[in-house]
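Input: a single structure, listed below in structure tokens.
A single protein chain has been removed from this complex, and every other one stays in its place.
Presenting subunit A:
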Amino acid sequence: VKCQLYPPQRALQASAVLRRVSDEQKKEPLASSSQQQFDSHPTDHQPEKEPQGPRPSYTGQGGQESEDYESEEQLQHRILTAALEFVPEHGWTAEAIAEGAKALGLSVAAAGMFHSDGSELILHFVSQCNTKLSELLEQEQKLVQLGKAEKKPTDQFLRDAVEARLRMLIPYIEKWPQAVSILLLPHNIPSSLNLLTSMIDDIWQYAGDQSTDFNWYTRRAVLTGIYNTTELVMMQDSSPDFEETWRFLENRVADAMNMGNTANQVQSTGEAVVQGLMGAAVTVSN
């Protein structure tokens, strides 16, 4: 459980907006309050990787019982999640965030907490999608382990994983080019690159990749390339249900698989050639 230290002078009495986490939790049957609860929250977004026990956020003086108050970070996550609804209309902008804040009953000025170009909103969305993908892959893996499903061949697995992840963009596809351009801004590149690499890493892990040699890098680079190019294709694809995109994806994955085979072939051909040359040299010398 993360312990956050805040200066004790803050006497938070009735914080207008930061709700008690316990109120939120009362809404669903609590099986175990100490375990991670984000699986059971399809609508209410909880910050990923943070256990949902009561967070000791502020310690007010005079024995104020403020352990259950939600932290600023959680509130920010809630605002961003609410703002996603308004993205199709307003784009990935501070306006969408302002509308999100309004939807939660806060003043529109709360959008001032975030950068004015909407970066945090996009990063939040990407991070959310990645989490959903991880959960999906985790569930599939469980099914395979329980013997309820067949283990997919690698190319099928990669195709399905990338498709599932890209499908999450569909509701926002119109404004997605704008998002991509914002993510490429210098101040966003560290975060967006981070999210991208961890997602690719995740996919390979679930695909069963256990390499510890140079292959690790080539596999990730290849999949990143596949993912990015497919994303670009998707952005200007107008076919029904993005058929063109999935076909493109299939071809790219097949290419990648063949590349591996070709590399092996080249290697073995190379060895054969070398052996031939050695033989010729020996013959000549005799």
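In the analysis below, a contact is a pair of C-beta atoms (placed from the backbone, for glycine too) under 8 Å apart; a residue touches a chain by one contact, two chains touch by 3 or more; residues count from 1.
In the analysis below, contacts and distances are computed from a predicted model.
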Practice item. If you had to name the missing chain as UniProt does, which of "COQ5 protein", "Aldehyde dehydrogenase", "Translation initiation factor eIF2B subunit beta" or "Latexin" would it be? Key: "COQ5 protein"
Practice item. Would you indicate which residue among A:V108, A:L196 or A:M257 is in contact with the undisplayed chain? Key: A:V108
Practice item. Identify the residues of subunit A touching the omitted chain, counting contacts across the whole complex. Key: 7, 9-10, 12-13, 15-18, 72, 75, 94-95, 98, 101, 104-113, 116
